[in-house]
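Yeah, one chain of the complex is gone here, protein chain that is, but the others are all in their spots.
Then we have subunit A:
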Amino acid sequence: MSAAATRASSGLQVRDLTVTYPGRPPVEAVRGVSLEIARGEIVALLGPSGCGKSSLLSAVVGVVPPSAGEIWWDGEDLTRVPVHRRSFGMVFQDGQLFPHRTVAGNIAFGLEMARAPRAAREARVAALLETVGLAGLGERAVSELSGGQRQRVALARSLAPSPRLLALDEPLSSLDADLRARLGEEVRQILRATGTTGLLVTHDAEEAAAIADRVLRMADGRLV
């Protein structure tokens, strides 16, 4: 760990991050966690539900504001940068696909936000559909997809704007065991192929081992 700290400044650095939810009494979900992820590395946060791993992930992405601590990327302080300017992607547990958009429309969303020209957008969507094994299904409504297909779309959607870091929040836990094993391997290959840095949250040790290069265990808001 100390060797990594001196190397510093490339990839993600989280310093003494604390996440507190208001209430009586306030709930301290993450208690001063520090971690580093090198560029291109895939790290899994493994722990039982309620250990704070999802809160940590959400704070890194910027969906939840931390109550203390810092988040850096390549020597740039992102702690106060809003979610949409961090260029950190996220795959949610149950996909969270836009119900009013087609498969292609979902994948194109991030490209539209980045104001990519139409031709480039279409080419990228087609390529990503190919990557996640859904070629030709672009015009489908997302309600017509199976659970596995939805998670593939969610993955393609979050990869489309080429995020620096991809956060995966229990991306496979809503799928059956068979599919989970197969898709886990695919996710790893896709992240590898695109050179994306990954931070995976899961409660499944096998899944963590299958996808990640390095596994960090978390319990009661701290890394153990």
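Convention: a contact is a pair of C-beta atoms (placed from the backbone, for glycine too) under 8 Å apart; a residue touches a chain by one contact, two chains touch by 3 or more; residues count from 1.
The rule is simple: contacts and distances are computed from a predicted model.
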Omitted chain (choose from "Oligopeptide-binding protein AppA", "Formate dehydrogenase-N subunit alpha", "Polynucleotide kinase-phosphatase" or "Iron ABC transporter permease") - UniProt protein name: "Iron ABC transporter permease"
Options A:Pro48, A:Pro65 or A:Gly136, residue touching the unrepresented chain: A:Pro65
Chain not shown: contacting residue from A:Thr18, A:Thr102, A:Thr131 or A:Ser158: A:Ser158
Touch list for subunit A against the chain that is not drawn: 21-22, 58, 61-65, 82-85, 87-90, 92, 96, 98-100, 109-110, 113-114, 157-158, 160-161, 163, 167
